[in-house]
Structures are given as C-alpha cells and as structure tokens.
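As you look at this complex, bear in mind that one protein chain is not there, while each of the others sits in place.
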C-alpha cells in the first residue's frame, strides 16, 4: 500500500453555491496532493468535493447509506453501498486521517463530534461555532477562515501524524 | 409486546457527583413510569441511570462497545456486547423513542446530533448550549432547567408520539 | 449484573409446525433455567422461541433488522430496532454465550458459520449437515438428535464456559 493519506470531507447534502464552490476547489487541491478523498457519496458538499477531486485525477471513495450503488454521485471512483443508513457516517470518520467539515448541519455535527471523540483531527470551514465548554482544554477543532487556511491546516495535521 | 416506551439516557462516562445524582433520580422516575431505559452500559451517567432504574424495579438495557459482557455496569437487566466501539452509540439512539442527555461531552454531542438528524426527540439537562445556527427553524433540542422539567418534557414527547 | 446467561436461538422465519413446537418448548426450558433468550425478533422460529420463553416468565431480547419497533413479534420483553438489515444477525451471535440453531436456512447458516468462526459454541437441532471438510479438526457444531439432547448440550457448554 502506498503512503497515500485519506481525507474525509463532510458537509450538508443541501448546500449553498458558495459551499459547493469551496468543496470543489478543496477536492481538486486534495487530489493534487495525492490524497484519497472519502465521503458519504451523496449530493451537496459530497458531490462537489467528488467532482473537484475526480476532475484533478484524484481517487474518491463514497460510502453510501443504502444498498444501491447507483445512488452514489457520478464522480466517485469507488462507490461502496453499506446499507447502514446514517451509521455509515461513522465509517467515513473511521476511514480518515483527517476530517474537513465544509458548512454545518446536524449530520455534519454528529460526524465532527465523533471525530473529536475518537481522536481524528478536524479542520472546519464555515462550520458552526461550538460552545465554550466544547473548547475547554484547548481547541479540538481547527477553525479555518478560508480555503487556503483549511488546506494549510490539513497539511500541518498530516505532517504531524 | 407491551406498549412500553424506550428512553435512551446519554451522558459522559466521567461525570460529576451532581450529574450522577440527577441521572440516578431520572432512572428511578423512568422506571416508575414503566419505561425501558437504554444506555451504553458503561460508567458515569450510564451507571447512575442504570442504578436508579434497577433500584426502582425497572428494565435497563446496556449496549456495550466491546465484546465482553462483564464490562457492563452491574445494574443492567440486559447487557448486549456489540463489538462496534463508539458506533454502538448510534444503536442506543436508534433504539430510543426519546433521548435524554445529562451533561455534555463530545460523545454525548455525537449522539444528540444523530438523534436530531434522524428525528428522535431530545431532552437536554445540563447539556452544552449549541449555537444559534443549530436552532434555526425552531429548537430541535428541548433544554430543561432541572429534572422535573426534563421529566415533564419526556412525558409530553411520549404523549405526542 | 446477575450471572444470567444469554442463549441465542436462530432459525428460519418460514418454519414448519414441528420446528415451531420445538422452538417454543426450547424457549420455555431456557426461561426455567433463568437464561436470557436473544433472537432476531421476527417470525417463525424466532416468534416460537419468544412465545415459549415469555410464557414461562423468561426475558426475551429481539434485535430487529429494521428501524420500526412494532415489527418485532409480540412476545419480546425488549425489542431493539437496529436498522442494520441482515447484519443484525451478527449482533445476535455476538450477544450470545451459546447459539442454538433450530432448523436450517441460508440465514441460519450464516449465523452458525459466524459463531464457529468467532468461537461461540453452537448446538444444532435439525440443522443442515455440513460437509466433512467443515468438521476437520473436530466437530465445531454439537448436533443434537432431539430437544432433550440439545438442552443437555447447552447445559454442558454453559457449565464449561
């Protein structure tokens, strides 16, 4: 196995045009770094990051909630139907060396919280601001103001790991 | 099958004395209402609610993260080793008609977020205050100032369901 | 937690009258021994063993494939919707100190094979005869000619464990 790194990108399936543009550019940058992108394989942010990565020749893995492979977005290199429903979100987190959250939603929050709980680094871009109690003992989530800052944070996390 | 209702109680395994006291009283009240308590089967808030429910003659189910039944707390009526690690938290949520969060932690947050995401009502007691964005479209989490208010919220949710 | 033992009973959901009668008597005998019965919570052999156990005052846990608790058979003490589909069969096996197979089917075979693979003892009653290769190195499955022999095998396995 190569030393490829795996970056999970999580975010709402109902996304804004700005989130989609960010996610697509993110996918391209991750592909150019040689990283595998892992996502839930659906629409919104998931489809945008897949399109960006695939467009730059990257490898994109979608872990789908249902049992039907054709429900995956058309940009996935590998589409794995799991039949686990929302539980598949945790497989996405488990598969990742670092998680990048683009935008906020309850589903995204559950993935981010699991990542923090299980020690997977999280970089957030336009994610919800979590309460002060959540940050006691130091920031568990690296909040990035823009895409360049998010990519720099990903690079640092992967260099440290 | 009887018309018993299932209440998941989630909270930190490293809990304060006050959280433990609240969880134990909560367990007793849920048992007196005839509800099945579902939890992760471990220590802290999980052990306290189990002790309270068992002490009042209630039925307590623990869905354990590991494969060893003896890792469950000693108050469980039924202890189910799942071998799923933290993923078992989502089985706790799926098994519930309503989720009560006592105290806050990243693990608890992941369970609460999944519950909101999948439409399971959540009552929170001493849980983190989530950001305003999370409450857009109406409060997804019923914040209760004390145990009596939490029990009243549980009663209302179960009456509506 | 008491020293209660957990016996998984697996078998076809489309069962014969003879299999149902055997499973119901088995449920009653397990309940009288104080054992918790774990099953998939559905019909056929699952419903029969649940009825037998509940009728003798036993505790029966059903781990359901879907997300709807009301799909469980009416004899379950505890009904846990998992949303895992057929994957829930493996939670049934993981939750057991011993597995009893009543009758044969492909679903039952997958559970029996997993139990052998993961070291959970199996007692079989009217199960398929597996090929000689499967028995190389000693019988992994205790074939019982009738209910009394099956119960004696369960007793021995639990005494040894």
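The chains carry the letters A, B and C, assigned in the order they are written, with residues numbered from 1 in each.
In this text, a contact is a pair of C-beta atoms (placed from the backbone, for glycine too) under 8 Å apart; a residue touches a chain by one contact, two chains touch by 3 or more.
Here the structure is a predicted model, which is why all the values come from computation and not from measurement.
Chemist: Could you tell me which displayed chains border the chain that was left out of the figure?
Modeler: A, B, C
Chemist: Of the listed residues A:30, A:79, A:101 or A:140, which contacts the missing chain in the full complex?
Modeler: A:79
Chemist: State which residues belonging to subunit C touch the missing partner chain.
Modeler: 86-87, 90, 104-107, 109-111, 113-114, 116-118, 128-131, 133-134, 140
Chemist: To test your reading of the contact rule: which positions on subunit A touch the chain that is missing from view?
Modeler: For subunit A, the residues touching the absent chain are 1, 6, 36, 38, 59, 61, 63, 67, 69-70, 72-83, 91, 94-95.
Chemist: If the hidden chain were put back, which residues of subunit B would touch it?
Modeler: Missing-chain contacts on subunit B: residues 67, 83-85, 87.
Please note the rule applied: only the chains that are shown with their structure count from here on.
Chemist: Same or different: do the copies subunit A and subunit B touch each other through matching residue numbers, with over half of them shared?
Modeler: Interface between subunit A and subunit B is built from largely the same residues.
Chemist: Please list the single chain whose C-alpha centre lies closest to the global protein C-alpha centre.
Modeler: B
Chemist: Counting in whole Å, what is the centre-to-centre distance of subunit A and subunit C, each centre being its mean C-alpha position?
Modeler: From the centre of subunit A to the centre of subunit C is 41 Å.
Chemist: Report, in whole Å, the distance between the mean C-alpha point of subunit A and the mean C-alpha point of subunit B.
Modeler: From the centre of subunit A to the centre of subunit B is 29 Å.
Chemist: Specify, in ascending order, the residues of subunit A that touch 2 or more different other chains.
Modeler: In subunit A, residues 87 touch at least two other chains, as defined above.
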